[in-house]
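All protein chains but one are shown at their positions in the complex.
Lettered A and B in written order, each chain numbered from 1.
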Amino acid sequence: MSTISPEQPAPAAATTLETEVLIIGGGVTGTGIMRDLALRGIHSILIDKIDLCAGASGGNHGLLHSGARYVSTDLEAAIECRQENELLKRLAPHCIEATGGLFVAVEGDDPAFADEFPELCRRAGIRCDELTVAEARKLEPHLSDRLVRACRVPDATVDPFHLALANVDHARLTNGSLYRSHTELLRFEIVDGEIRSAVCRDHRTLAPLTIRARQVVNAGGAWAMNIARLAGCADVDLLYAKGTLLVNHDRMTRHVVNRLRPPGDGDILVPGGTVSILGTTSTRIQDLDHVAPTVDEIDRNIREGAAMIPALAGARYTRAFSRVRPLLQGTGNASDRAASRGFALLDHRSQGLANFCTITGGKLTTFRLMAEKAADLVAGRLGNRQAGTTATVPLPGDDAGRWTEPGAAPKHWYKLNDPGDMILCECEMVPQSAIDEIVATPPGAEREVMSIEAISLRSRVGKGPCQGSFCGIRVASYLYDSGYYRDAAGLVHMRDFFDERFKGQRPVIWGRQAAQMELAEALHCGLLGLDALDAD
Amino acid sequence: MNMIEQPRNFTTELAVIGSGIAGFAASVFAVNRKIATALAGNSGAVAYTTGYLDLLGRLDGIATAVTDPWEGLLHLRQTQPKHPLGRIAVADLRAGFDEFTSFLGSGGIAYSRAGDRNVTALTPAGTLKQTLCVPATMAAGPRAFAARAACVIVDFEGLKGFSSREVVANLGGRWPGLAAQRIGFPDMARGEVYPEVMARALEVPATRERLATALQGVAGPARVIGLPAILGVHRPDRVHADLERLTGLEIFEIPTMPPSVPGVRLRELLEQALPKRGVTLIPQQKVTGLGFDGDGATLDLRDSYGPIRIRARAVILATGRFLSGGLEAHPDRIAEPLLDLPVTQPAGRADWYRERYTDVRGHPLHRAGIEVDAESRPLGRDGRPCSERLFAAGVIVAHQDWIRSRSGAGIAIATAYQAVGAAERYLRGSSGGLAATPSLNRQVVVPGE
Partner (left out) sequence: MAAAIAAGPLRRADRTKQMAETAIAPLNFKEAALELLPPGANFDACLTCGLCSSGCPASGIENMDPRKFIRMAMLGMDEELSTTPWVWCCTLCKRCEYVCPMNIDVSQLVFLARGNWPQDRKPKGIARSCHLAQLGDSTSAMGMPPDDFAMIVDDVLEEVRGEQPGFQHLAAPMDKRGAHFFVNQNSREPMSEPEEMVPLWKILDRVGADWTYSSKGWAAENFCMFTGDEEAWRNVIKKRVDAVNDLGCQVWLNTECGHSYYTMWQGVKRFGLDARFRMDSLITWYARWIREGKLPIDSRWNTKGIKFTVQDPCMIVRKSYGDAIAEDMRFVVRTLVGEENFVDMQPNRSANYCCGGGGGFLQAGMTDQRRIYGKRKFDQIAATSAAYVLTPCHNCHSQIEDIGRFYGGDYGVVHFWTLMCLSLGILGKNERHYLGPDLRALID
């Protein structure tokens, strides 16, 4: 790997790329469309302003809904979830953990809701077993002793990063479709009611890039309205709901635990690998680009979550994050939680464009279905009559996401038992060999320059209790050692990595995390002087 | 009868709580003033020190380094009158540094004397750092850098987080004669090696000889060699001098990331040297209770053998910040856990940290802390000293950001110097006065009757 270096020439300036379909937005939907099209023999380029799952795809619970959450508000969405849940468990088992889910009510929760719940599940075809309180607490000892009702449903957890990486990887292997991270769309060149090309630039180097495509898919999630407007389309009308979630560094439950009451704050705790994710709040916002968790949102999540699982009150949280969910305008009724979780596919014909479509709304669980619908439209427009096959073709495993799965790296390392393969990230136990592999052939980013941040996205580096404060230093020095870094780029990458990790930590630094941060800062700033890199 | 745990009782004049640099320095100053002293408390953050003793390396919010810390102190005094470094006389500060470093020197870790200007010292990232005193084992680095002497940085197979190529990549532009080499440490197998393990091994003369041979092999024309900080834990000066003698080269150390050697060195030196001077040391145990009455103070703690009670006439609180447990950050407030002293702090949690981690201005949380009066006494909620017997030292004190101003050791030593001075005035002034000779109350296991 010593031949690889971040200073290797980036694609020459003013490059033009050609493809059949340009997909904008590297969330699970965008990557799903990329794969779906590839399976139909259609070449695409997928771009993202930041990197895979940088938006709502990476900022959710990682919950593969059974549909039970929606039975009281949106039966149709509940049924869709149920179907996709069953399908994905079969086709992408390596991205999914079939944890099962519990719905629990505590003293004070509305008994009428709990009474009605099993019947609503049956109507949606969702299996729902009622449990006694004792049975539930045996399954999950952390549950409150004020529990009054419990049901079990087939919820599961899903790793969206793994899904996205696997989608991109499968598309690349199938027909050479391409993914480019850090590629920001600036404008479209539209001639005669057709988008001819998309003018982009590298978000970091600002190097220009033009992509010519016959069809353009807007899979921008919450940004879909902005992207549509760049194409002169005014028919995408979204509401923005900000959700805030917390990461607890301990896996506290085996099951997904939902509050058995109408959807509200802090009512879902999802075990994800080695951590737990608690959320979420819901707040209407206007500004998409400045979204950060507030103290109030965090405290509300913890307060509500602790009603189900008291240990959440004193748990050690390592991160909090907020992401914007796009909600489709138009249902007009009360709250955002009740607004449709369904998705919309707009062909923009009414806006005078023949080769542009927007897919938005929806949810992680139904990403495949959304991708299929979008791909149907695009393939039809290209005259491709092949039917989509993502409902039957298994998602190949497993290499693309092997380092993102919590606990996978240490198992692999332990089995190899090679004392020369040293652990660089001690919290999540990521060895040198994983870093080598990611840098040499970065999943989902063949031509990308790997920064520590990009390595972290493709592995568990920096995801543990120290949040990268030690391993950032070790990974950097390892990459200097191996000749990958040869100048100050490594220091800048290190600093940027710490800055980036900090964004997620900032709202939850108290208790032990305050001790951890003090040590980190003493090391990063006091010793290494990373706060003064620009000055010295 | 044996199983009913009776606390072991100690009586002393001064009890120091906290064995970080502030607690250690306070104990040194106290024994030098012939005050009978007991030292208890977790070592906390001291294990992570670099070995450099900073006084003032940066002024908060200003990105450029401070080269003249004394001038910087004048500036602090004007702009931040509440800053603990602005509240001590320069002469006392110098005296405190000299007294503390000479104590360390007598234990085998010699330090350069506090000079008129900062020393430009090296870091494992190849960046530069302003500090006041450097240990003898590290002194040749700044010298060689200043002279731009031909120098080889050597790292070791299996040592994570220290890369000579990293140092050279980042410093080479300013130091053309700098080169990188890697060697294997004598007799260490393939796999991970820790600085502490190498340092212990270098206390064996035979290991030094083998390392010397290896170093000569990679020195080339350079006469100066830089190593990660591994030159012994106990009496590193001797290891350093011997290795220079064996190689005929000038050798210096660069601090490493944790787990590193300089902190362990300092801790082990002080844990051995202080009891020799008569300090009652209860190492590595947190004090869980502290109360005051008319005659003195009572500290409660326990070690593996059982409960311990210390009676003292005065107490210095040097419990550090979040890492060492002197302050606790609760979701709703920052608290001082031992006495629930009032803590000056930002209005709410949302204001603790700035948006950007490496914001050069530093984070408001770090300026939180307890308030003290001119006699180093922590103030209670009524704004008056909460006890005439209680004094505070170290970074628990408010209105400073030791990390961003590179002033951790400076604040620790300065405030310890002041606190011991104040405690001494109190002890000598209060009824009974100080015992003419310190009552050496070393703990002895007395088999029972």
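For this structure, a couple of remarks:
Methods note: a residue touches a chain if its C-beta (ideal position, glycine included) is under 8 Å from a C-beta of that chain, and two chains touch if they have at least 3 such contacts.
Here the structure is a predicted model, which means the values were calculated and not measured.
With respect to the full assembly, the chain omitted from this view is in touch with A, B.
Although one chain is not drawn, the whole complex shows that of B:Glu196, B:Glu244 or B:Asp359 it is B:Glu196 that touches it. Between the chain not shown and the residues A:Cys466, A:Val508 or A:Leu527, the one that touches is A:Cys466.
Although one chain is not drawn, the whole complex shows that of A:Arg212, A:Arg381 or A:Arg512 it is A:Arg512 that touches it. Touch with the chain that is not drawn comes from one residue among A:Met429, A:Val461, A:Val475 or A:Ile509, which is A:Met429.
On the side of chain B, the interface with the absent chain consists of residues 1-3, 42-45, 47-48, 187-192, 194-197, 200-201, 203-207, 233-234, 258-259, 264, 268, 271-272, 275, 281-284, 286, 303-305, 323-324, 442-448, using the contact rule stated above.
One chain is missing from the display, and on chain A it is touched by residues 249-251, 274, 316, 406-407, 410-411, 414, 417-419, 423, 426-429, 464-466, 470, 512, 515-516, 519.
By definition in this document, only the chains that are shown with their structure count from here on.
Across the complex, chain A is touched by residues 45, 48, 50, 54, 58, 63-65, 123-129, 155, 158, 160-163, 165-166, 169-170, 182, 189-192, 255, 257-258, 321-323, 325, 328-331, 348-350, 352-353, 355-360, 362-363, 365-366, 402-404, 406, 408 of chain B. Touching chain B in their complex are the following residues of chain A: 294-295, 299, 302, 419-420, 422-424, 470, 473-474, 476-478, 480-481, 483, 485-488, 490-491, 494-495, 498-499, 501-503, 506, 509-511, 514-515, 517-519, 521-536.
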